[in-house]
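As structure tokens, the structure follows; a few thoughts come after it.
With one protein chain withheld, the remaining protein chains of the complex are depicted in position.
Naming follows writing order (A, B and C), and every chain is counted from residue 1.
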């Protein structure tokens, strides 16, 4: 297994079928530095216009439509002392008539302490002088090229992943994407120092990162939506609007997962989900919202050998 | 402060302005036994037709429109050895075309072990023989009479509470309701042995309970939506469809709470919520869905004296 | 058949089970004067606070749960020279971030010419000096008491009708409501001089009216949602949020109607609706939105005798 240091010179605002910037073998590790959501690098140099410029795509040898691309997020190291957010709740997360009273969506600076791994408003904001948040790294936008030759803006998400802005996509997470093109064509960028559920100010704390990850092809998995695994949970990810539909996608996918990989009938899957399911809101800001449907591993039956 | 043992002989399928069954002083404690969602009591006797027959209403002296009624859930003791659920995911939580393949919505029995405080499918279901769930008591439906002389079915929820089916409403939780009528008129019933997020089979494990709680009037709080507090979080509750709108209501209410009680500007409230908010899905089954907007107490500034 | 002149002295802000103000026989005609949405009568006297004070309820002898109450709207005569609207699109009908730029929701006056049956902004508004609209009378809020002893605010709508704000509910229309209580308990008010689809400024041109209508009990119809008939169309009415769900309710009801009354299979009903259905947006402002599902009579097969 090889480790590649990947320093792109071009970036993309879409996830689509474009020429690969790097070709790797299945199981290889990649270390790369991502730009922030507006395209600024670790030195504050503007390298590419937004939204969410992507490093990639990475062509993974052997990946074919119908396979899954497994991503292991090994390490995320913030490589800049500043991040930024917006100063107002987004219009779509409050009651419509209340939008009239929201503040301006100014860009606001945060200081990132890379020794302490904390982040604070800089300059401080009255009433929040106490707010010293831990850095909780996450990838906002990543995924593979979609099917049919489609190409989707990095502002949104779909079956192929994309701008899901889910807090759970940090170091230690494993994520699977449905491969729709030869080589899968993996893209990554838009990392956050931290973020609340839903990305409800329209940003996490946007900054640049050094990210280390491993990509592995799993043949013939026939996924529909992204799936993930943390230390304690497995989860399915639905991307759509409204949130109800994102939840329908994620729940349907989890039911199918429990039936195909854990041998449950649809009745048993219903019983299990009905009493133990957990949902997390990825984002409720982007054109497609993201809902995560989780099951704690301790409740799972043994996997069916296949 | 008095403790009342309240044994109702009539039950209601609405939360509305009906004659009080019990009158108490603010700060009094009540112990009562609730029926299950179909109206069966601890002895399996059918006392009232569904949905969700309510004990109450309890008239709390001194409560007037504009006040809050504070509920402290002190204890919930299951008083029956059986509960029941439905055997299929609800049609509205999966992709529409997948509904064609869902199993029948049969009523299914669970055994409640009141010593071990566990609950298991009875008879067992293939693939779930290992599933021994802890009893995690919660109140599915409770609240006060709504404004304007309205009366809402116990199948749904609104500003006054009602059938919110949120897992968090268990022992140790404190909940505030906006008082809209003289005496508040508090109703309670529909308790569950446990439930996953969203109540996605249309039920938790439905059973009867003995519940002990305290009701206290807080003058002039002028709430719009129910609010709650657990050991670590404060939270606002929005009830509506789609889930997006429930989220808008809860988020708006939390922003207002941070501004009025914690002295934050709308900019500061946006910053705080943007990076630390957590959402939980109450239910996505009832006519109105329930979304809970949470802030961990460790991130809150000091309360403003008022 | 008797004609009743009904001059109420009390009004309601809910549709619910309250004491009847008038009792009539099935097939009787009623003439009554309605208040405007804010409770002002034809003389500009404030008689009752809003929202949408209702005349009624009218107890129709012989009406029982499971029956339909048939309403024929015979005549609607505006009885005041003024109406009013709001000066801004509602926040929920534009893109959320655009709400920041909407004008204030000021109350605006319109002059109603009862000879010419036209209505004009008074004073005129720049750019709209040419705008002389025909009076197209419609009932904004009407219906019967809901089931289970529920009572719903006249701000919203449900299976029992209520504040549907559909342009089509004017003279010549026939509307059926599902009876849920003894006597049906019919309510009416909130009439408009005209209104666009969706009531997107939150009002039609709100004014007082003299309304003449006939109420007839149809036994055992077992309706779920309101239904209507105009000269050329039959239609089903769904009330819910989001608009998608209102459309689901209306479409389901129309499919059922075609199957039960016109003898179609679900395949034939699908074919017919698929190629000839028409939808109209009632309102997209009230808590429940209203979608109307229409089929032109010329496409209907013969009714099945029952």
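To be clear about the criterion, a residue touches a chain if its C-beta (ideal position, glycine included) is under 8 Å from a C-beta of that chain, and two chains touch if they have at least 3 such contacts.
Note that the structure is a prediction, hence the values are computed from the model and not measured.
Q: Any idea which of A:90, A:108 or A:240 touches the chain not displayed?
A: A:240
Q: Suppose we count only contacts with the excluded chain; which residues of subunit C make the list?
A: 85-89, 92-96, 98, 101-103, 108, 121, 125-128, 130-131, 133, 194-201, 203-205, 241-244, 247-249, 251-252, 255, 262-281, 284, 289, 299, 301
Q: Touching the absent chain: which residues on subunit B qualify?
A: 90-92, 95-100, 102, 242
Q: What residue numbers in subunit A mark contact with the hidden partner chain?
A: 12-14, 16, 18, 147-153, 240-242, 245
Throughout what follows, only the chains that are shown with their structure count from here on.
Q: Where the centre means the average of the CA atoms, what chain is farthest from subunit A?
A: Relative to subunit A, the chain whose C-alpha centre sits farthest away is C.
Q: Which whole number of Å gives the spacing of the CA centres of subunit A and subunit B?
A: Here subunit A and subunit B have centroids separated by 33 Å.
Q: I'd like the Å distance between the centres of subunit A and subunit C, where a centre is the mean of that chain's Cα atoms.
A: 47
Q: At least two partner chains per residue is the criterion; list those residues in subunit C.
A: Where subunit C meets two or more other chains at a single residue, that happens at 242.
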